[in-house]
Every structure is written in C-alpha cells, then in structure tokens.
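One structure is given below, encoded as structure tokens.
Apart from one protein chain that is not included, each protein chain of the complex appears where it belongs.
All chains are identified by letter, namely A, B and C, in their written order; residue positions are counted from 1 within each chain.
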Amino acid sequence: MKLYEYLAKGIFRAEGIPLPKGGIAQTPEEALIIARDIGFPIAIKSQVLTGGRGKAGGIAFANNENEVTNESTRILGSMLKGFKVEKVLVEEKLTIDKEYYVSITADSFLKKPIILASSQGGVDIEDVSEEYIVKKVVDIDIGVYAYLGREIARKLGMQGDLMNEFSSLVIKMYNLFRKYDAELVEINPLVRSGDKLIALDARFNVDDDALYRHPNLPRLTEGEEWELKAKALGLSYVQLDGDIAVMANGAGITMATLDLLAIFGGRPANFLDAGGGAAVEPMAKALSLLNDTKPKVIFINIFGGITRCDDVARAILKVKKTTDFCAPLVIRLTGTREEEAITVLQENNLSAYKSMEEAARKAVALAKPASGLEGVGKCQY
Amino acid sequence: MKLYEYLAKGIFRAEGIPLPKGGIAQTPEEALIIARDIGFPIAIKSQVLTGGRGKAGGIAFANNENEVTNESTRILGSMLKGFKVEKVLVEEKLTIDKEYYVSITADSFLKKPIILASSQGGVDIEDVSEEYIVKKVVDIDIGVYAYLGREIARKLGMQGDLMNEFSSLVIKMYNLFRKYDAELVEINPLVRSGDKLIALDARFNVDDDALYRHPNLPRLTEGEEWELKAKALGLSYVQLDGDIAVMANGAGITMATLDLLAIFGGRPANFLDAGGGAAVEPMAKALSLLNDTKPKVIFINIFGGITRCDDVARAILKVKKTTDFCAPLVIRLTGTREEEAITVLQENNLSAYKSMEEAARKAVALAKPASGLEGVGKCQY
Amino acid sequence: MSILINKNTRVVVQGITGKQGSFHTKEMMNYGTNIVAGVTPGRGGMEVEGIPVFDTVAEAIEKQQADASVIFVPAPLAKEAAFEAIGAGIKVLVIVTEHIPFHDALQIVDYSVKKNVVQIGPNSFGICSAGQAKIGIPPNSIFTPGPVGVVSRSGTLTYEIVSNLSLRGVGQTTCLGLGGDSVVGLSFVDILRLFEKDNETRAVVLIGEIGGRQEEEASIYIKSMTKPVVGYIAGKSAPPGKRMGHAGAIIERGAGGFKSKVESLKQAGVKVAEIPSQVADYVADLLKR
Partner (left out) sequence: MSILINKNTRVVVQGITGKQGSFHTKEMMNYGTNIVAGVTPGRGGMEVEGIPVFDTVAEAIEKQQADASVIFVPAPLAKEAAFEAIGAGIKVLVIVTEHIPFHDALQIVDYSVKKNVVQIGPNSFGICSAGQAKIGIPPNSIFTPGPVGVVSRSGTLTYEIVSNLSLRGVGQTTCLGLGGDSVVGLSFVDILRLFEKDNETRAVVLIGEIGGRQEEEASIYIKSMTKPVVGYIAGKSAPPGKRMGHAGAIIERGAGGFKSKVESLKQAGVKVAEIPSQVADYVADLLKR
C-alpha cells in the first residue's frame, strides 16, 4: 500500500525527520491560509499516488497570494495522469544547495534490508548510474546504528555535522521501515538547505500482508476502478489495456497465459489469479467481475491440481444462470476431475480445451476485428 | 545489584506476572492494616538480601490479628543473618498444590541466556539433581516465544491451560531479563494454587555495569559496612574474615594473593583490587580504607605494568603523611619503575620485597599470634 | 536419487489440525511421504489421519525423530512456527503459508541461515522427490521419477510444465518451489548447486518470473554448470510497477524486467522456452542427445 506524500510526511514528522513547513489543503482558501502562515515563496504539490508529478504539471510555485489562489484552483480537482487531485500539500519553498537520494527497502536476492543512497538526488534512482549509488546491507538482528549512517554519508561526500545529521536521519528511516512493515521508505530529494538536511519529498509503501498489524494506518482508497473492486473481493487483479479478460489459477500460470495471448497477437485485458484451490463461490465472483469489465472475450485457463475442474465448471454455470456473459467464453480445463467438468459443461452447451496453447489461439482469434466475430457477445461497447 | 523481594515483585507485577496479594509494612500497625485488607491466613516475610530466610526464622504465618502483631513485632527490627529487618512483606498465604522453580540468567560458557526450570521447586536449585532440571538456551536475536515456554512446561509435566500460563509467564520473565539488564530473574517457588500459577517468591539481580541505563531502579543501600564504603570509592572490595588486609592490582592477582596467604597459613581480611594502571590518588584512598578496617597486617602486592611502582610508593607515603598506619605494612613491588619506587620507599624508612611469595610469608608471620609481633601496629582492637 | 528429501525423510506437519493441514497431510501420505508427527499447540495427544499430534516441535523431534517440517499455520503465527522449527533442530523447513509479512520472512531467513536450515518458502508449493516423498501441496498425479530437476518460483505453472514433462515420458528427480514472495529462503542458485551435484539429475528446468534479480544471479552460476538447463520466464507482458499476483513478481525501480532475465539466461547457455509447452520439448530433445 502506497501512502500519499502528506501522510508519509506525517509519519516522518512523528519520527523526528526534518521536513519543510507545510499543511494540507482541499480548497484554494485553505491553501491560502497555509501559505500566509508559512510565508512566501511556497510550493503547491498535488497529492496523487503517482510519480513524475512535476513534469505532469502537478507541482506549482507561488510568490504571492494571487499565485497561490490561481495555482491551487488550477490543480485542485484537475486530473493528473488519470488521478483526480483532491488535496494539495502547501509547503515552504526551500533554498536548495544540494540534492541527495536515500531509501530503505528489502533486497530480495540478499534477503536483507538494504539502504540505497546517492549524491545525485532529485531524479529516479533507476536513472542514476551505478557508480553514484551507495548500497549498504543491514543485518536485521543488529539494525542500523550511527556508524552505518556515517559510512554512507562519507561515501556521499558529507563530513562533520552533516555526516551526523545524515546518520541520525538514516536511523530514523530504518526505525520507520521496521516499525511499519514498510516496503519502501524513500526520500528523494533529500536536500541540503544551508547547513540542514531536509526531506523534500517522501515515499512510504507498507506491506499489504502486514496491514493487519497497523490498524492506525489509513487505508488506500485510490486506484483503478476494477482493481479496487477486485481488491474488495480479495482477488489478485491487475488492469491491463487489452480486450481479452483472463482468469487462471496461480500467479505464474496467469502471467504465462497473458504472455501466451500476447505472443499469439492478442491483447489481455487484465491479470486475475483465482488462486490455487479456489472453491465454486469465489471463482463465480471473479468471473462475474470479469464479465462486468465488458471484454471482447473471456478466457478461463485452469490447471486442476488442488483446484477441481468440476468446481470451475460449476462456477461458470452459476454465473451463467444469473447473468448473461457479454462475451464469448474460451475455457481450458485439465487435471483433477477434468472429465466430470467436461460432462457438466457439455450438458450446458459449453465446451473446453485441453491444451492451453490451442485455447489461447482461439481466444485471440475471437478478439480479432478481422475475425468477423466481433459482436458475438451481447454487450454494448 | 540485588533487589529486595518486594521491589522485585513490584517489577514483576508491572509486567503482569501473577503474585499473591500483599503489601509492604515498616511497623506492626502497617502490617495489621495490610493483613485486614487481605484476610487470613497471611505470611509475614522479612525483607533482607539473603537467602534461607525461612530457616532463619525470618518468615512467619498468622491466622489472626494478634498473631500478625506478635510476629511482625518480633521480626521488624530483628537481626537476620547479620542484616537488620527494616520492612516486612505481608502477603496472602496461598494453598500450595505444587512447587516449581524457574529462572533466567546468562550461561557464561554458552554465552547465551538460559532458562532453568524444575518441578522440584521451593529448594535451592543447586540442591536439585540434574535430571529434574530443564534447561533451554535462548537465541538472543530471536528471544522467547510461546513455544519455548510450552516446551519447558511439557518437561515439567504441565498440560493444557497450565502449559499456556507457564509459557506466558516465561515470556514475561524474559522481557524483564532483557529490559532491565538482569543477571538473574528467579521465581522459587513458583506455585500452582488450584488452576493458577503464582510467583510466591521473587529474585531480581541487575547488572551493576548497566545500572546507568536504569535511573528509575532503586539503588542498593544494604551490605557490609566496608563493602559499601569501598563501593562509594568505586573500588572492587570484598570483606573476608581474616586479619591481613590486602591490596593488589588486578582481580586475578588479588585472588592469587589471598590464596597464597591462605596456603601459607594466613587469614586474608579482604579482597581489594586497586585496578590496573591506577594513579596515586585512588590508590591512596584504597590504602586509607584498608587502614580504617584495622587489620593486623597490611599487604600490598603490586606487579607494575601499566601501574607504575613509583606511583604506588608515592600513594603509600601520601597516606603515611596524613594517617598513622595502624598495622605493619608488607610491600611487594616489581616491574615498571621498580627502582625509583624502592629509592622513594627507602628514603622514608620503608622497604619492599621483589618476590610475591617471600612477601606473603612475611605478612603471614607478622599476623601470627605466635610470632610475638602482635601489637606491633598502633591500633586498638 | 533426489535432493533435500527422500522416502526416509521424517516429516512433521505444523498446523496439522487445520483444514489445509489435515487435507494435505492425507495427500502427502498418499504420495508415500513419511509423515511422523503433527504439531498444534494445545492439541497434544490427538491423532490426525493416524498421525500423533504434539504440543511442540521439540516433542515431535524427541518422540518421532522428525527432521523436516512443513508449515500450514496462518500467516500471523507463521513466524513463530518457523522459529520453533528452526530452534528445535529441523533440517528442512517448507513454509506453504501465503501472505506472511516480508519483514517476518527477513527474520525467518536470517535465523535459518544462522542455524543451517534449508528453508523453502514462504508461499511455496513445497518439494517433491518424484516417487519418494512430497512435502507441500502440489497434486500427486503430475510427477514421474526420472532424470530432470525442476526449480520454480510459482505453483500451478510448474504443475503445468511438470505435467507436460511426465506426459512426454520425461521424469523428474526433485521438483521444488522457491515461493512467490519477495523474500524467501532459497534462490535458484542454491538449488542449481544441489542439482549439479546430484548424480541422477541429468538436466534442470528453471521456471522464473519477473521481479528481483535471482534469475540473473542464477545465470552467473549456470555458466559453470556441466548440466544443461532449460528455462521459462513468466511475465513478458507484465506492466512495470504492478504486482502480478506474487508479492515477488513486480518490475520496480528499473529492475526485475523480463528481458534482462531472458537475456542473462540465454547468455549462460540456457535454452529459454517462449511458451510453457516448449519446455518439455526442449528437455526431451536434450535428453535424447
């Protein structure tokens, strides 16, 4: 779960990480009150869960009250990279002498927390060349002490008080990383303004699997429509930009299914993992959701292991009874209780493929405009 | 530092360890008020920092108000194994169905925390045979979880709810062990009373070297007179029952000096380690303290390494100038600046041995009543 | 032959009294796995499928000489269960449980390394030494004994590919799921080393996916291997920044992409299949030589 910048900064502030003065506004009037309190110049930053806000025009500066009103009026309520801006963070605009980058995350190969830092701050870390990136692995049963921070600071070219300030900052970031089960604690840029280090931006992502341990953290309510609906159903769903809706059982095989469709020239509409061993009810819900997204084709790819193929067949029929499928179904079933499933489907004038490839080819063909099959489904586009 | 039972129990209570109802009293009147509040029968336990209180008559029971007054009057102010009883702990007297032992300490060979438990509670753990003792080593970076407590409980013959209760108790004890830098957290006996486990007694020793981290813990004010005085001077001192006062530099050589005196038939009066590399001033203070204990002989054994022999000589003279030594001095000096030291001593009509053994023999001879040398010193006994 | 487990491996099931635990205990026993004990705190003395249940893993080891364990306990209790198994002296630990916070996994992995425990998962289907023993949840029917080692980050995709192998008459030594989480006990390299050393294993199938860099790290090792490796990487069409079902399957901050993995493997001499069914073709070809 990603937190908005202002929420991340709230958590940073509680830990004692130095931040620009600022406040959150939902209206231009509120923005003005905060700006008056801070004094000019100020920055107005749209609060959306996406990167590259600056380039997209989501960050503005103001030198006087008129500019605050104009810019906050422009930004609030506007759409930024597909997200509506509901709030802006109004902050003092600092004099920036130097920009750094620092983050803490887990390295999945080393299986340890890792601190990344760079003296090339203010740009995405993936655009910084390796030689400018300082990496320090953390022993999780030891944690982060001042020496680790000093060592990173040294490699960033810091000395004396700045070294100590950086060191204390890293300790605080690591405390937050551990305390909140964070996936990512990032400050980019971390700026030196005079003799102070200040976190100009803040990213804070929390492990979804650990949210139950953090009842006081706010819950994400922003995202793609179908992703939020799927999430509410407890499904693992990712919106894509194609027209073939996909449901499979297992993350790997679902990805492989999307890849197969793409290789055959098709355009998958989503990733939907019905999970291993899913029962009739949840599978029926997943299918209904797919149907609601109004795709051109619905492709169901099931390798029955713990999942029983006859349960899948029953889930399909359950949905069919209550809703009309708005698009042709392509079903691939193999494995546990395959024969029972085929029988059930045939009784209801449905059929299934045994081979994943054959089925995928069929789904792609059905979705092709040139196939002469468009409009086979009953949905309106 | 050892804590009184009632202080240990205060810490236990804050951690949620189940205890008998009770309160602390400094007068028979207070004891009576507490007893009335609890109801009869009650136990009256003298608060002194020594074991074996029961056998020494320091624990009494009372079935009515008269008995409370009589027993608390008898105990309060009495001497118990050399300690004056200033306070009594008045507690409900529980029905005891079974007594257990459980403690947490550090194993100096394994270099890890260790939990010891036994179903033979109520006696000193050193008197319990190995087969009845359950030992569990703790990984310090993992700590204690319920399974470790369940595993000990199982070996103690506990099941079901009792197992879980024990397990939760051990977790709490370990929390205290870590939180307070404890040397020893001990419950003996831990009693089963009906279906409850209750800590009937409590021992809690804290690492002196870590006391600076625990400003809220009370400080020990009970102990042998000279030990307290030495402690105030920052000296490592142990009172013994002989007549030859000893000062050496280093714990090992001080022990070896005591042993040597004993082997030669002498009786050391104390252990006093002046430390490696001690300067004139602290050494003079140490010597004054020894002089104040009025021994028959004062034996100074210095191997000069970082400690300079001439500093030792100067410390001796410094004391000599302000106070008369009440007993003959036997001085052994060797090592760094040995010659300078001898010169300084000779100028003041003092001499020194080079050999530790020779010097020790001399000290023993001087202390022997048969030596005809008693009364050589100027002190009154 | 096989790696890590065989028919003599003595397995304890942690969480045996749960729905998943009891179902898969029966399935594992059906496969021939030597399940010797179950553990559920407070249920000591019970039996599940004829298997004695104990309150602690230590008791299961003491009374039944268990040397491997599989964890089916719910995610919030999984860390403690893993610590218990590791601390008690279990040598091979399979964690099937999904949705364990990865901060817990960081600690579990750390403790496993410290205590020299082979820790598989979390979120792993487990391990099966074909014809001998299965610890975990894959369907029994798909495996056939033979000369191919399989190691993977996903479940059903692996069943699909192993099933293809078996249908073509290409049997397996051991099939192992590393787990789909971002932090798991083993990486491809660890298992490739074991297959390289295993006398019976003649070829290896590596089933990777987007996210992380363990396929890239594996490629470095593969260059020194004497045995052929066939690979498949899922996630070619996955967009960056999105978690594809598995917590570990995400392209983020410029790393974990499909292309880098496939290219590394190819450079290391791995024959990389474009679609799942090609894997069995490639392996069958290799074994014919």
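As a convention for this text, a contact is a pair of C-beta atoms (placed from the backbone, for glycine too) under 8 Å apart; a residue touches a chain by one contact, two chains touch by 3 or more.
The structure presented is a predicted model; accordingly, all values stated were derived computationally and were not measured.
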Answer for the absent chain's shown contacts is A, B
Touch assignment to the omitted chain, from B:238, B:280, B:350 or B:365, lands on B:238
Of B:37, B:124 or B:195, the residue that touches the missing chain is B:124
Given A:50, A:164, A:193 or A:288, the residue that touches the chain left out of view is A:164
Missing-chain contact, candidates B:42, B:258 or B:315, resolves to B:258
Even though one chain is not shown, subunit A touches it at residues 139, 141-142, 145-148, 150-151, 154, 159-160, 163-164
Contacts from subunit B to the absent chain lie at residues 106, 108-109, 111-113, 124-127, 139-141, 178, 181, 183, 207, 209-210, 212-213, 236, 238, 240, 248-256, 258-263, 268, 271, 273, 276-277, 303-307, 334-336, 355-357
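To be clear about the criterion, only the chains that are shown with their structure count from here on.
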By Cα centroid distance, the chain farthest from subunit C is B
Greatest number of touching C-beta pairs links chains A-C
Distance in whole angstrom between the CA centres of subunit B and subunit C is 55
So, in whole Å, the Cα centroid of subunit A is separated from that of subunit C by 27
Between the Cα centroids of subunit A and subunit B the separation in whole angstrom comes to 60
Each of the following residues of subunit A touches two or more other chains, namely 141
Touching two or more other chains in subunit C are residues 110
